[in-house]
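Every protein chain but one is kept in place in this view of the complex.
By letter and in written order, the chains are A and B; residue numbering begins at 1 in each of them.
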Amino acid sequence: MAMMRYAEALRSALREEMQRDPSVWLMGEDIAVYGGVFKVSKDLMAEFGPERVRDTPISEQTLTAMAVTAAMSGTRPVLEIMYADFLPLSVDALMNQASIYNYIWNGQVTMPFVLRTQGGGGAGAGAQHSKSLDALVAHIPGLKVVAPATAADAKGLLKAAIRDDHPVIFLEHKLLYNTRDEVPDGDHLVEIGKARIARVGSDVSIIASSKMVVDALKAADELAKEGISAEVIDLRTLRPLDRETIKASIARTHHAVVVNEGWCFCGYAAELSATIMESCFDDLDAPVERVATHDIPIPYSEPLESTVLPDANKIAAAARRALA
Amino acid sequence: MSHEITLAGGAGEYMESATVVSWAVEVGDPVRAGDVVVVVETAKAATEIEAGRDGVLAAILAPEGAEVGIGAVLGRVADGLDADEVTPVEPQPAVAEPEAAVPNALAKAETAGRRVGISPLARRLARQAGLDPSGIAGTGPGGRIKSRDIERVLRERAEVAPAIAPIVAVPSPGVAGTGSAAPLVLLHGFGANAAAWNMVRPHLDGRPVLTPELPGHGREPALASPSLEALAEAVLGQIEDSGARECDLVGHSLGGAVAAVLAGNQSVRVRSLTLIAPAGLGPEIDGGFLAGFLSARTAESLMPWLERLAADPARLPRGYAKAVLRERERFGVGAAQVTIAQRLFPDGTQAIRIAADLDRFAGPLKVIWGKGDRIIPQRHQDDLPGHAACHRLGGVGHMPYLETPALVAQLIIQNVRSAKAS
Partner (left out) sequence: MKNSPTVDEQLDMLGRMVAVRHLEERLGELHKAGKTRGPIHRCDGQEAVGIGATAMLDDEDLLTSTHRGHAHYVGKGVGLHPIVAEILGRATGACAGRAGHMLIADVKKGLLGGNAIVGGGIPAATGFAVSLQMKNRADGGQRVAMCIFGDGAAQTGICHESMNIAALWKLPVIFVLEHNQYGLTAHHSTQSSVPDLSVRAAGYGMPSEIVDGNDVIAVHRAVGAAVERARRGEGPSLIEAKTYRMVGFSTSDVGGYQKDEDLATWRERDPIVLARAMLADAVPAERLDAVMAAARAEVDAAVEQALGDPLPVFAEHAPSAPYTVAGA
């Protein structure tokens, strides 16, 4: 085990996979010479050269479409989209191209590419650089969507994503890059599609992903002081969703709080809520509580931004409502 | 007493009237609570109205096509179709003025009074325990009944009921509502019933206990084909019906084999497993006892066989033989037990095996055996898996729970506690 920052864990995953497989290459804006605006790909161009670590023009729509077809024709691109807020530019390539070909072409092609991006608020980056667009990509059949909350999962999931033969959208969070935790040594892989119990509890299940797991754990600490035992599920993968872990948890706790940093209306938390209603209805002792971002552009000033974003206090309050 | 069918929860907040679209049942048809009995159209949406209780549709008061107010009674459900309860279909007057004029708040309050707010889990627990939730006070938001309310009612009931049934009395079924999600389940042996545990229960610290009965024993109906698995399935049904989601499992003799199957199948979450002189660990069993026990028709001919069960026959309860014979007479279990013995213990040989089930069970496993057991040899425990704890009790026969109940209870509690710790 080694203590590692989230960003370092990602870099170590990229480096190991590029060393292991010469068909893996990276492209994105400012990722090569500068090493990425969040320094995830720092030093990799020096190690692997400018053909495998490519700076690109600011052309997200085309770059995403290129990743799709490059992946069909013998290489494994890892595309960095600097901010999740730019994902709408990628959506045609994801929704009309990547998502369809394996099925529509009757299995003639696979598309082993990874689209890495980072989202999330709390950094005062304003309405075009703070969004969590999990629902936008998790809506699309044929894509896998992962959103690690810890350095260990960041590394293990990125390595698994690069090895996956289907498109994987890899959602990072800007406020997690500097968080540290233990990362297992060696060829550490985390299976896509498997959630993790981040904290065991018996009274209420808090289901979250990415940075919201950090907030959920803080909320669980607060709730524990009140005698409430909260279980925190870190989904890790948003699509395909690990229903079984959710079901098993709610069968024990009978109360659910679903959390997502995206907008509330038609958001990922709504999908979680629907899933729970479909598969855990008879186990529920209270309505599912939903915590998500206000349906409004994310404002700049601190008191405004903190009002609209979910946090530990809002999660704890939701848990209390569920248990009322 | 009849029950009124009303729009109740089917009424929308903005609705003033509804039109009866169709009746799903006719007068005289039986209905069950939750069945759709009538469909009404409210604000362009078809709404299904369910029967509020079991019974028979006694009256249709609002025929198809009728426009009715939100407070209107559409029909009645009664226990039976008594002549005086049958009401012919009579057109209701069209929307009544006062009802249409009821302010929304009042209308909603009225509606809330009829419809029980209850969580899905609480509804399920109530159904399993045979409780009518309509009389239960909910403590959730807006008076919603939550699982804790059902559990409270079940707990109160248990306190009112006699704590311990008289020894050797024919027991009441042991499964109706401990209300506990994780009870201690005690499974009796061949030829016994739930009352077998009466000596042990006072030593169990008042923890919730469930005493299911094997098919063909006590009040449980016999199975046509009583395989070990079928017995286990029947017991599982009783455990699930109690609302238990997990349990600590204790089984004696044949009940021990059933407990092992349940633990091995993981069909219910078994936290700990305590087996007392379990069947299924080897081929030997006292065939003479089985034959004598099953064929005895009088207390005099039965008693010598019963005495084989204990190291010290003086410890057997008074009137034991008579109680066994009375149960056979009243509940007809004799033939069922012969069938079970022929199936599971043919020719005086144990034809059942539980070793694989025990291998699969990873929780705390304790086996208790009397050194003086004359029914199933205690050496059968020599080949148990390594994680099993074995207790060999001196001066005790096949029924340690009768001869040394406090010690057996202590060992059971130890095992239960180790499951909680692990």
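Just so we're on the same page, contacts are C-beta pairs under 8 Å (C-beta built on N, C-alpha and C of every residue); 3 or more make two chains touch, one makes a residue touch a chain.
Model, not experiment: these values are computed from the prediction.
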> What are the shown chains in contact with the chain that isn't displayed?
Replying inline: A
>> Touch as defined at the start, partner being the missing chain; which of A:Y6, A:F38, A:Y83 or A:Y101 qualifies?
In response: A:Y101
>> If I consider the whole complex, including the chain that's not displayed, which of A:R239, A:H254 or A:R290 touches that chain?
In response: A:R239
>> Considering the complete complex, identify which of A:A160, A:I276 or A:L323 is in touch with the unshown chain.
In response: A:A160
>> Considering the whole complex, not just the chains shown, which residues of subunit A touch the missing one?
In response: 22-23, 25, 51, 54, 56-57, 59, 61-63, 65-75, 77, 92-93, 96-97, 99-106, 108-109, 141-142, 144, 160, 164, 166, 191-194, 239-243
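Just so it is clear, only the chains that are shown with their structure count from here on.
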>> For subunit A versus subunit B, what separation do you get between their C-alpha means, in angstrom?
In response: 45
>> Taking the touch rule as given, give the residues of subunit A at its contact with subunit B in the complex, in rising order.
In response: 251-252, 254, 281-286, 321, 324
>> Per the contact definition, I'd like the list of subunit B residues that touch subunit A in the complex.
In response: 119-124, 140-141, 144, 146-148, 245
